[in-house]
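A single protein chain has been omitted; all remaining protein chains appear in their positions.
Up next, subunit A:
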Amino acid sequence: MAHTECCDTNKTITLTIDGTDVQVPAGTTILDAASKLGIKIPTLCYLEKISTTGACRVCAVHVEGVARPMTACNTPVKEGIKVTTQSPELEQIRKKTMELMLVNHPLDCPVCDAAGECDLQDTCYGLSVSKQEYAADLERLQIRYDWSLLESDPNRCILCEKCVKVCREITGVGAIETQSCGDRAVVETISGKPLDCDFCGNCIAACPTGTLISKPFKFSGRPWSFEVKNGICGFCSSGCQIEYHVQNGKVARVTSDDSTYNNGNLCINGRFGYSAFNAPQRLTQPLVKGVDGIQKSATWDAALATAVSATKEIVAKYGAAAVAGIGSPRVTNEESFLFAKLIKEAVGSANLDSEARLGYAQAQELQAKMIGMTGATKPMDALEQAGCIIVLGSDLKAESAGFGYRAIKAATKHDAKLVIASARPTSLDKFANSSLRYKAGSEGFVAMGLAKAAINQNKAVAAEGLDAFKQAVSATSFDQIQAATGLDEAAFNDAVSFINGQVAVMYGFEFIRSADAAAAVTGALNLATLTAADVYPIDEKNNTQGMLDMGVAPAAGGKDLFAIVEGIEKGEIRCLYVMGADLLQLPNSRKIAAALQKLECLVVLDLFPTATAQLANVLLPAAAAPEKAGSFTSTDNRTQSFTAAASAPGEARPDLVILGDLYARLSGGAIPSLAALQQEIKPVVKKKLERPALAFTAPQAHAAGSMTLLVAPFLRHNGSYTSWSENNLLVAAEAVVRLGAADATRLGVKDGDNVTVTASGASVTLPVQLRDGIPAGLALAPTHFPASGISGLMTKSASLTVTIAKG
């Protein structure tokens, strides 16, 4: 990494290292310049992706004319300098520095988790540090066994501060800090209480020793005893490149290398969510519901035959339109393609859709119409070039952490201005130049307010249809916008004042799942068009975009998700295929549950015995992301392929295999191979319109009650997938209702007390979690816990009027 971003990096500097000339851009460090020559200088505290620290002092080099050693990792080059990286003096300095580092370092390598992948071991070995001249009184520091997921043994710490900096600079958390002085200096939580953070574990990855280790991984094996295979993370839509460490066919841990697209950075789901793959609840054999209504294990052949004969029977009796399919944002592109082929071709039904119909699908239809393409218009790394990032209705780290990390990097290291409009406090607020806290449900007005302000403050370009658009928005005054959003004109003007350079408009959950989603998303796209911005839709799940690209959507005349449910209710649909989706955690779950009971045949492919799976006539155990091959497409349109790393438990099979078998049996054709499918899938070509036009959708005012519940993704989980992950549950065990101080006081509740939330005649009772920054009149609940019953309160949109009472 360039040492300094303020100097003219276009200038070329020539210097000599160990007698050889090298030319590098100004601002390059001596370390990087040496590496260009293939000269390796030992380092311990250096980590390219964070700011330099210069803590270990092992990379000391000699610069002619400078009467002290300089550290190569954080010293920029200078024209004409002569650098020596190897000399008896330098060797002495490095060795003795290592000796000092080892003073009182515990000799517990045999039981240290880092043994075998310890930079301290490697560096000592590399420098042949084999004696110890120094001694000091031994004062052992307390090992933190009381943290969740992580354990910290400060006695092993060399205080390189990589963990501290990764936590602060990459993930934007800053949960840990060097505390105390001298030899007692220790990396500790700032509060001194047990760690309470995102639990992304990026600090573990950065730790060069066994100081910070993963508790779930502890003592599960030596690093060299695992098979390490590359994969693409199957949780959120950031598409992180990961490594599965596999032993006996099971994923024992997940890591990521700093050389990846995601710079080795993961979130809790990527790093710890793997315990879902190993969950004891995983389905391991096909189940077929008997006449007694109880699911009993069956052979694959019998189960598939049952599903196929029931389907054929229904088609014969009621026509193919009596069959429908609900696809999955979790499965691979190839599986989605085959699922669509199965329903549309083998069965011949147009009734195909997915949970993306809750909003993301329509948002992409709007994008296709308005800007000519779906998904993000640029890959996520382009965010680093943005002058201004406008985040609309998204808690980026909770919804898609990779995008969150990029936005933090853009704001903190590349001087991007950050505007966040959101109904709830978000994990990026502290980096925001403007935080617009609007009333949930008023997203359409928020987008309009921003567009109006951008036009008024001369921040808008001469977009296609500008005059008509101005005319249309002039009908709504800022007073009306304020009445809907709670934000005044000054707030909007302030927000748009940060527009500069290349703008990126990111819109997420609250906009996509708004009660006024059409106006909200249209408004977000208008704002992007007005500011010539790159567009980034954000979705919580790994392959929503790919699934849509593969055509998992109603065919002409077919029913969408809502119509399918109604069709079942009306008896029009009698057979339903559900792949990797729990319909009973969607809004209106009580209605859906009643409908599913009416089905003659419900075929479910899933990893877990979800509520939907438990209703299945035929339940087919599927394979998780590491257990299969295929590709995922992140919301920024990066399609990445992977091969299987682990084995599915028991008799579980990849969806592709199950679907292929079903396809063959239903169509009478051959089982399609992965290669054949990949051949068959037409390349998805996307191009943004050169001159997208503004469109206007009038936002709708909603009569909101005094209390609004926003059901949204929380940090520490991803969908309901991680509710099967023991690791995630350790740090977020159950559904809660988050309240701000004002409402808690009004209700007379404190942290941990129960409240009952009532809406549309249904109630759920959940514990309260107090959180700063939640405005009065807003309560938050997570989307992650199907059993909580929250979805039973909802109708469609993510926010709803509720009443909340103590107890």
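Methods note: a residue touches a chain if its C-beta (ideal position, glycine included) is under 8 Å from a C-beta of that chain, and two chains touch if they have at least 3 such contacts; residues count from 1.
Definition applied: contacts and distances are computed from a predicted model.
Candidate names were "Urea ABC transporter permease subunit UrtB", "Formate dehydrogenase subunit gamma", "NADPH-Fe(3+) oxidoreductase subunit beta" or "Cell division protein FtsW (Lipid II flippase)", and the UniProt protein name of the unshown chain is "NADPH-Fe(3+) oxidoreductase subunit beta".
Within the whole complex, the absent chain has one touching residue among A:Y360, A:F431, A:Y577 or A:F608, and that is A:F431.
Note on the undisplayed chain: of the listed residues A:A55, A:A175, A:L694 or A:L709, the one touching it is A:A55. Taking the complete complex into account, A:R184 is the one of A:R140, A:R184, A:K296 or A:K317 that touches the chain left out. The omitted chain makes contact with just one of the residues A:I39, A:A114, A:I158 or A:L605: A:I158. Residue-level contact of subunit A with the missing chain is found at 3-7, 51-58, 60, 63, 66-71, 74-78, 81, 93, 96-97, 100-101, 103, 133-137, 158-159, 161, 165, 168-169, 174, 178, 180-185, 412-415, 430-435.
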